[in-house]
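First up is the structure itself, then whatever we jot down about it.
A single protein chain has been omitted; all remaining protein chains appear in their positions.
Chain naming follows the written order as A, B and C, and within any one chain the residues start at number 1.
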Amino acid sequence: MKIGKALLYKILTVVAILILAAVMMIIGRGHTIYLDNKTIETSGGSYAAFYRADIEVKNNETQKLSARERGAATFMGQSVKVTVTYMETKNSQKKTETFKIKVPYGWDGIIINLPALIKGLDKSVYMTQFIETPVEVSATDETVVTDEFAVSDI
Amino acid sequence: MSNSKAPLLEMKNVSKSFFANNVLQDINFKLEEGEVLGLVGENGAGKSTLMKILFGMSVIKDTGGYGGSVLIDGEKVEFESPFDALKAGIGMVHQEFSLIPGFTATENILLNREPEKVSVVSKVFGSRLNTLDRKQMDEDAELSIEKLGVRIDKNMVVNQMPVGHKQFTEIARELSKKQLKILILDEPTAVLTEKEADALLASIRGMSKRGIAVIFITHRLQEILTVCDKVLVMRDGVIVKDVPAADTNVTEITKWMVGRENKGAAKAGAKRSRAAEKEDDVIMSIKRLWVDMPGETVRDVSLDIYNGEILGIGGLAGQGKLGIPNGIMGLYESGGKVIFRGKEIPLNNPRKCLDSQLAFVSEDRRGVGLLLDETLEWNIAFPAMQIQNKFLKSYLGGLIKWRDDKAIEEVTEKYIDSLQIKCSLGSKQLAKELSGGNQQKVCLAKAFALEPRFLFVSEPTRGIDVGAKALVLDALKQFNRESGVTVVMISSELEELRFICDRIAIVSGGKISGILPADRPSEEFGSLMISNVR
Amino acid sequence: MSNNKSFGSKIWSLFRNNTVPFMFVVICAVCIPISGFSLNYLLAEIITRIARNSFLILSLLIPIMAGMGLNFGMTLGAMAGEIGLILVSDWQIWGIPGMVLAMIISIPISVLLGVICGKIMNLARGREMITGYIMNYFINGIYQLIVLYAMGAIIPIVHSSIILPRGYGIRNTVSLLSMRQSLDNLLAIRFGGIKIPVMTFAVVALLCLFIVWFRKTKLGQDMRAVGQDMEVARAAGIDVERTRIISIVMSTVLAGFGMIIYLQNMGNLSTYTAHSQIGMFCIAALLVGGASVDRASIGNVFLGVTLFHLMFIVAPSAGTVLMGDSMIGEYFRVFVSYAVITFALIMYETKKRRTSSLAGRELALAQKEADK
Partner (left out) sequence: MSELVRSSGNPIVDRIRAFARSFGLPRLIIAGFLLLLFIMAPFVGANFFTQLSNTLNRFSWNAVLVLSMVPMIHSGCGLNFGLPLGIIAGLLGGTLAIEVGATGFASFWVAVLFATPFALILGALYGFLLNKIKGGEMMIATYVGFSSVSLMCMMWLLLPYHSPNMVWGYAGKGLRTTISLEGYYNGALANFLQINIGHLSIPVGSLLFFAVLAFGIWAFLHTKTGTAMTAVGSNPNFARAAGINIDRTRLLSVILSTWLGAIGILVYEQGFGFIQLYMAPFNMALPAVSAILIGGATVNKATITNVIIGTFLFQGIVTMTPTVMNSMIHMDMSEVIRVIASNGMIIYALTRKSEVSR
């Protein structure tokens, strides 16, 4: 069947494009990860913030965090490699640990509590969703300019 | 095939009518493999209709099909479209070139039949994304040019070719079709030089040797005799003669083409009018006129027209007879000298002609003759209003020229009555809603309303039914007799001219090949018609 | 076409056939020194702009090939591309994957719009250009209907940075920061302070190759045939209507891709205005490159984009220097863009008429000669 074959090729092409789209949606999904070096209180106890924590997210530049500081980085994809070099107290030894964190697809922003992460607590404890606090929405609606002949740069 | 006795092509009792107007009747002929058939006849004899039937053109189907049967290899065929005809092995080269101007000969020869190479992409997106196999194309083109036997440059772009090469390219295209069994050539030599025409004739012989049957339509009778095996003469929609070419000659063929001794001639003699006695009273004198009208080029026409006569201008299509009135009336670019009633009329200026009381009824009724989207009133009154300020009311000392709709209506009603124009809504009907015959009457009324001294009427009976035809011709005659207006009527139908005219001038090759009184035998006109066909 | 033409007349005919490019060379030659820009700066700018615009302009070539004139309807593709980008930025797909996804989304929209546009143009034969031009406005209305009312209300849009505070409709600008120049920066080479966006050029080169290849396909050949003589093509059995629609669809899809490439370079999307003038500028650039309504080549695209944008860069500051008002220069470049299109259209129409009347005259003359 010649016609059948051509149709098959066409369907295959469409499927391939759809697969490509799906792949793009996964590998291109952008997230912002916030790394908190903060004391965390849980039902199981309190985990103190580190004296210092140097973090490196997916080969980005290293950020140095003191206690109660937050670092942030962006990345694409569904998991991220985070390398933390930390000193629990001023005099502790530097320790380095690397985590590969899988993040939920629907979260734009993810907060990771470093002490909880390193102490090996449950994912639901160290990872929380970052909800953007609505920034002062200007009361007046933005007027939409739909026809404009002014020439912008091209 | 086994069925060797059946002829390649056979037509049995083929007939065709357009709107109750029989254009073909009882056509029977056979064509064998490798035979060359010459088809001759005047314009309107039915040659092209016959070929249209054979080639499955959609006009035929749209106008109610045809009667009788067409058999190929003994089997009855009904072509839905030219593509079916092509599949069955019929090729046709039309008079108008059907070539893509910016393509090379090769590309044109293989147009839409290019050899292709399949690629991955085309598997997915369909065969139209196959790449062209240029090498194979060149080979195929080369092969068909070889078959043709005339050297043409296959890489030359069509719009740089001399006109003859375009013709050969078209023929080569047909030859490149592997299934080709019958080739129809419609006046192929009309655009060729003598040398090229000879080459084509040689090539036709070559085709015939290869088993391809050729139907050859031409006005150059000598060519028919040179190359054809058989001659088919048509007249008024019937085949009047079917003879081997070897058994006849040009004079004979001419006679068959035009011959109809009995009918109009005697009458013509009787009705001859005052023109004869006023031969020295020249109303218009045309000197060395040339007109650039595409397809109807006038090359060098000199002609005197007498006051009060009806002069007919006849000739085959494309020879320039239509160019004469169109050129004089300024619708196409022209040169030369036209003297009307002692004064020279400037050419290329329609207004000046109309001011000198010339009027023109164009052959292009819908294109030039009518305002299709306007009422009959407008159509009839417009030129008279514009040229002679008729039907106008003047205010403010002539500053404002107001259209007098009432006067217009009156004059329109008058012509509707006198010419029996059939219109359901009266003078307010739109011109496009009328039938062809009534539209023609409107065109005449428009010219009559100008009250001219001199009237050109071009193809007044083209495409209208018999009843209307007679009415139109009578109206013209009456107009000439009663108002003393000189009429020049241009028509492809010789009989019609002989019926109404005093003298008939025949145009051939853009020149006047002769002027004869209307009562001369028709073969004399026939030989004038083909005398310098080019 | 005789060979023994003098050198001077050859130059003259070269000039006559390329009036617009020559004019632009002169304008640029005059304006560049006046504007006072450094050569380095100009070079950097031009390279950016060639990368940014060529894809869009190349999308115009196929309809010209099919005899449908300058595709003023390319804006439809641009709108499709923009819808893709809006969705992609709401879904937070970044970088090159985001671009690819936006392109994939734009394809069905472009195809649909292209088919509609092609069908309408088939109905309005002989008036393709003005129809395409009005189609812009018409589809722009539908685009606004979708983007300004349906998005957020029917089509889910979640991010407040994109949606208007009222809950539906997209904001005037959508930031494309997440994919800004992601294609341009991929494998980019810096060469004496000038960034060369290698990948973008590679994509453009790929399109050029595609066009060259396409011309060799059966479909390409059919388009050329249809473009030159519709009736002959029809008589030869080519499906003229379908071929014409395909050419418009291809152009629309490519314009959609081009718009995405263009916008990733710009880094933000003016939701309601980005497309409104893009067609005009692309067409002007193509014409500046020496193309005409019925003939255009890849060379015209690159020459045009270079000359046109050179003028575009230098005109405002040259205007400031000459007239003391930067707005003069701004208006000047707008004027020139429109004037170029006007001029090209006039040239095309007059040429069409001149060739026919000239042929007649020559014929008449030849007959007269023969008479003597």
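The criterion applied here is as follows: a residue touches a chain if its C-beta (ideal position, glycine included) is under 8 Å from a C-beta of that chain, and two chains touch if they have at least 3 such contacts.
None of these values were measured; they are calculated from a predicted model.
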Could you tell me which of C:23, C:109, C:135 or C:183 touches the chain that is not displayed? C:135
Touch as defined at the start, partner being the missing chain; which of C:11, C:123 or C:177 qualifies? C:123
Residue numbers in chain C that touch the chain omitted from display: 120, 123-124, 126-127, 129-131, 133-135, 137-138, 140-142, 144-145, 148-149, 323, 325, 327-328, 331-332, 334-335, 337-339, 341-342, 345-346, 348-350, 353
Spell out, residue by residue, where the missing chain touches chain B. 329, 331, 350-351, 353-355, 360, 362, 364, 366-374, 378, 382-383, 385-387, 389, 392, 400-403, 424-426, 428, 432-433
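By our rule, only the chains that are shown with their structure count from here on.
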Viewed as a graph of touching chains, is the assembly arranged as a line, ring, star, complete set, or other? complete
When A-C and A-B are ranked by contacting C-beta pairs, first place goes to A-C
In whole angstrom, what separates the CA-based centres of chain A and chain C? 39
For chain A and chain B, what's the span in angstrom between their mean Cα positions? 80
Going through chain A residue by residue, note those that touch at least 2 other chains and give them in order. none
Contact footprint of chain A on chain C as seen in their complex: 49, 53, 91-98, 100-101, 104-105, 107, 144, 148, 159-160, 164-166, 169, 171-172, 178, 270, 272-273, 276-278, 281, 309, 312, 330, 333-334
Touching chain C in the complex, chain A uses residues 17, 20-21, 23-25, 27-31, 74, 76, 108, 132, 134, 137-138, 141-142, 144-149, 151-152, 154
Across the complex, what residues on chain B touch chain C? 82-83, 98-103, 107, 111-112, 114, 116, 122, 127-132, 134, 288, 290, 292, 294, 297, 299-300, 333, 335, 510
